[in-house]
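What follows is a single structure, written as structure tokens, with notes after it.
For this view, one protein chain was removed and the others were kept in their places.
Order of writing sets the chain letters: A and B. Residues in each chain are counted from 1.
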Amino acid sequence: MGAFRFMEILAWFRAIISFLIIIVIWQSIALLGLVPEKYFPSILAIAAGFRDMVISGELVSAELRTLSRALLGVASASLLGISLAVLGDLFPSFRRGFAPIAALIQPVPPAALVPMAVFMLGLGPKLYAFIVILVTVWPPYFNGVAALASVSDVQIRTGQMLGLSRWQILRQIKLPAAMPEIFAGIRYASSISLIAVVVAEMLAGHDGLGFLLIRKAFAIRIPEVYALMFVCAVNGLIMNTAVNGLRWRFAGWQLRMAGQAA
Amino acid sequence: MDVVLEARQLAKAYGVGRDALQVLGGISFSVGKGEFVSIVGPSGCGKTTLLFALAGLQKASTGTVTFNGRPVTAPPRGVAVVFQDYSRSLFPWKSNRDNVAFGMVRVEGLSSVQKRDKAQEMLEAVGLQGFEDKYPWQLSGGMQQRVAIARGLASQSELLLLDEPLAAVDAQTRADMQDLLLDLAMRFKQTCILVTHDVEEAVYMADRVVVLTRRPTVVDHEIAINLGKQRDQITTREDHRFLAARHDVMMSIRSSRTAAPATAA
Partner (left out) sequence: MSILPDRQRYSALVLPVVLLLVWQVLAWRASTPLFPGPGQVAISIWRLYPQIVGQIGYTLMRAAAGFLVAAVVMIPLGILLGRLKTVGSVLEPILDMMATLPPPAVVPIVMLFAGTGDAAKIAVIAYAAGIPLIMNTYEASKTLHPMATLVARSLRLRRLETMVFIDLPASLPMIATGVRLAVASALLVSVTAEMLLATNGIGVFLQRQQENFQIANGLAAIAFISMIGLIVNDLVQRLERRLLFWHYRLDLHNER
């Protein structure tokens, strides 16, 4: 656990430093008046905008919606992606049949899906579930398939010699061995999940941080727009931290091994 | 004989304070034009550190290196290095010919066609004709080392520094490469410094052997090897002068080992 603690502290430390640097640069630009104050409000104005939105309650509800959509979306997409990868590993014909479907759906940007999806699914949770899952299953799925296929023969033979069944080999040897790579996929999925949710909210125009961003921008409430962008970035950090925590739980052996080698 | 390279009281420590590791403890020697000098010392005694200081790749803590009378502060024109980690020193995106030609990037007065021809010539000289258009990663370790040597020779440097070039190849290849290197050094009248931990190799290759102690490393002593330029894997190694020199070097390495205080390795 020590290595994780240390890395976590280091990461937070760096985040705080970078935050301070941004604040200093920002504030000096705002104070020097290099850019019109209207477009480049001071940190205080942004903080005030933030406070107003908190007091009115709109920020908290939007934030809760956005974050829960992104988290739930990436969680279910990851489970689905891993299950599909396992299925593909057990039945190669499924993998081959699935390949063209994946190849066709994967490149479609979430924004393009929104109009039709709103039409068919409405503005409720179904919409976000559909969009997030459709754009985020692929990294865990592809990484999972590749990692399951490349588990070392020696490890599998060892399992066979111990008399493990096919299922046990999958459960106890192949999946743990594939976990680090699957988590690399989930990590990427978590960042696109947030993007997909914000985009969908912007375009669906109903609720959430994305919607709030657009509304404030059209109302030319610039400090609020910046405050919302900041909240979006913090959400990215939250997602990263959540994924890293899980990764430590399920693929910690690899981190410890890498830490030792370094 | 003209002195090409001279090291004076080279010392080098890595780190500072209590964690400092004194690697070189004041090394002095010189190399004359056309000479083949071996520097021999146990693994970890600082041979690579010394060679990097000679090449101007890394500064020594104290002491000086002069090349043709001028102090070395950065890699000087006229010195080429063949690195110990040869596979990493070649560029995987360049064909073998381009890798060798790249050794001449900073050589002025040659057109790119001339550099290409020169690279071809050098690859043939190291016995790699037919592999010019292949890539380093398509070759075995010994062949990659030949490409690295060809690159070192191609720049027609006055001084070639070789850092344990044969440490990672198998015994038969090593013997072949030793003869190849000797042959090339003679053919191009190349001044060479060969750094190695292999006593037999040091004696077999060199006109003169510089024997290093353990850390903090200094020159224990030097031996001239009076076996002529022509060497032979079988007869030279049976020659009593060869055996005497080998005995001498081994004895001094052994005594420096027992004399040295027991430090954590």
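Methods note: a contact is a pair of C-beta atoms (placed from the backbone, for glycine too) under 8 Å apart; a residue touches a chain by one contact, two chains touch by 3 or more.
Everything numeric here is computed off the predicted structure, so don't read it as measured data.
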Just list which of the chains on display the missing one touches.
-> A, B
Taking the entire complex into account, which one of A:F50, A:Y141 or A:Y226 touches the absent chain?
-> A:Y226
Looking beyond the chains shown, say which of A:I9, A:L31, A:I55 or A:A103 touches the absent one.
-> A:A103
In terms of residues, what is the contact footprint of the unshown chain on subunit B?
-> 52, 55, 57, 74-75, 77, 79-81, 83, 85, 88-89, 91-93, 102-103, 105-106, 135, 137-138, 155
Missing-partner contacts on subunit A, residue numbers = 14-15, 17-19, 21-22, 39, 93-94, 96-101, 103-116, 118-120, 191, 194-195, 198-199, 202-203, 209-210, 213-214, 216-217, 220, 222, 225-226, 228-229, 232-237, 240
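Operating definition for what follows: only the chains that are shown with their structure count from here on.
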Separation of mean Cα positions, subunit B and subunit A [Å, integer] | 52
